[in-house]
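What follows is one structure encoded as structure tokens, with my remarks underneath.
Entry: subunit A
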Amino acid sequence: MKRKALSVLLSAAMTAALLSGCGGSSGAASESAPAASESAPAASEAAPAASEAAPAADAASEAGADAAAQATGGADASGKTFAIVVKSAGNAYNTKEEEGFKEVIEAAGGTVVVKEPEAATVDAQITAIQSLISQGVDSISVAANDENALQATLEEAMAAGIKVNGFDSKTNADSRMTFVNQAGTQEVGQTLLDAVYDLTGGEGQYAILSATSQATNQNAWIDAMKSIAEGDSKYSKLELVEVAYGDDEPQKSTDQTQALLSKYPDLKVICAPTTVGVSAAAKVLQDQGSSVKLTGLGLPSEMAEYIGADDAHSCPYMFLWNPIDLGRLAAYSAIALVNGDITGAVGDTFTAGDMGDYTLTDAGDNGSEIILGPPFKFDPDNIAEWKDVY
Partner candidate 1 sequence: MSDSEYILELKDITKIFPGVKALNRVQFQLKRGEIHALMGENGAGKSTFIKVITGVHAAEEGHMYLEGEEVHFKGPKDASKAGIAAVYQHPTTYPTLSVAENIFMGHEIIKNGMIQWKEMNRQADELLSKLHANFKSTDEMGALSVAQQQMTEIAKALSTNAKIVILDEPTASLTANESEELYRIVEKLRDDGVSVIFISHRFEDMYRLASRVTVFRDSQYIGTYDVDKITNADLIKAMVGREITDMFPKPDVKIGEEIFKIEGLSRTGFFKNVSLSVHAGEIVGMTGLVGAGRTEVMEAVCGITKPDEGKVFLNGKQLKIKKPSDAMKEGIILLPENRSTQGLILTWGLGRNVTLPIQKKLAKGFFNDIKKENELARDFLEEVDKGAVSIFDPASSLSGGNQQKVVVAKALAQDNMKVIILDEPTKGVDVGAKAEIYAIMGELAKKGYAIIMISSEMPEILGMSDTIYVMCNGRITGCLNREEASQEHILSLSMEHSDKKKEAAQ
Partner candidate 2 sequence: MAGKSGRSIKAEQEVSFKKLILSWEGALFILIILLNIFNASISPSYTVTNILREMPKYLAEILMMFPMAYILVLGDIDISVGSIVCLCATMTCFISNAGAPAIVTYIGCLAVGLICGMVNGAVATRFPELPSMIITLGTQIIYRGIAEISLGSGGSVSFNDTKKIMPLSKKIGPVPVVLFVVIIAAVIFTVVLAKCTFGRELYAIGSNKLSAFYAGVEVQKCRFIAYSLLGLMAGACGLFLTAYMYGANTTTGQGFEMEVIAMCVFGGIATTGGKGNLIGAIIAGAIIVLLRIALGQINLNSQLILVIIGAMLIIAVLIPGIQANLKARRKLKQAR
């Protein structure tokens, strides 16, 4: 009998431990709790990024409350709760998006809920969104891990009166009201292809190192590159030898890069439109002192090591947009949706604070999109400045 009493005691102790454990950790996670009062560090960190494409501009002047006042631009989000669902936890790029999102919503007086799924899978995102529906948030901004897989869940959210917009990585038209696109697909394709054209000197072999084979964005960009190359005789001397997939894993990306090098001795350029792949490839090329050059899409902080004009660096230049701005624009569009300024129809316009006015355009999939702007070029001249930003 005493034994039995013991088991109850133990289970009670376990529950107690759980209680205290949760108490402690929910405190630690206060960044996402509704009553978040931090603003100073986030704002100051975001300050240099608040400027758009021209980095040298008035960064310092826009700090703190000043930025907030300007940012609201009449948009009022007080009393409303805005949720952001990124692709996965523990990814610096995602954190930057959250940062921008938070800055705008908090300046407008709204509450932010950040959801970082435990893994970059659809079902982790479904779980997160379902939880947000329960909490009765006013808007959800989501960077989808799969274009179609969130449809059922997001439809449910919309049916519950929640405004849904996508950003960074598209969901299909049925499961969103609008989509904040970091850059037009064609534009990215064109930019990358031109970079390849430039680095090869107009002719020769190049390869692409992508993320996973199902990555929506990468596939769209690669398709755009291919179709542009086909359609323009300017690129006729460029030969795309292979699209390799590094699964956004450093090890596999490394393997794949090395395989490309040994398979194609005449290779001139590798184009890696993914942040993990580009840095893995950059390291391989630089370590080996290979003559193959690299370009693609990468985070400046990750790539600073490898960007340089001389042969000691593997990447002369690369591109990316500002993930902080992407987060901010997602926030502005969410506020506009919640306030009814836009409905998600093509042609709607809204003001994104200091970022200016944006118009919803046709995304080509029966839905609308908002394009942040052209991708930004990082070269040896500006990389030092940007590597500390994101």
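For anyone wondering why these and not others, all candidates are chains of the complex that A comes from, given by their letters.
Keep in mind that, in the parts below, contacts are C-beta pairs under 8 Å (C-beta built on N, C-alpha and C of every residue); 3 or more make two chains touch, one makes a residue touch a chain; residues count from 1.
Keep in mind the model is a prediction, meaning the values are calculated, not measured.
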*Can you tell which one of 1 or 2 makes contact with subunit A in this complex?*
2
*Which positions of subunit A touch candidate 2 when the two form their complex?*
1-8, 10-12, 14-15, 17-19, 21-22, 25-26, 28-29, 32-33, 89-90, 113-124, 126-128, 130-131, 133-136, 145-153, 156, 212-215, 219, 243, 245
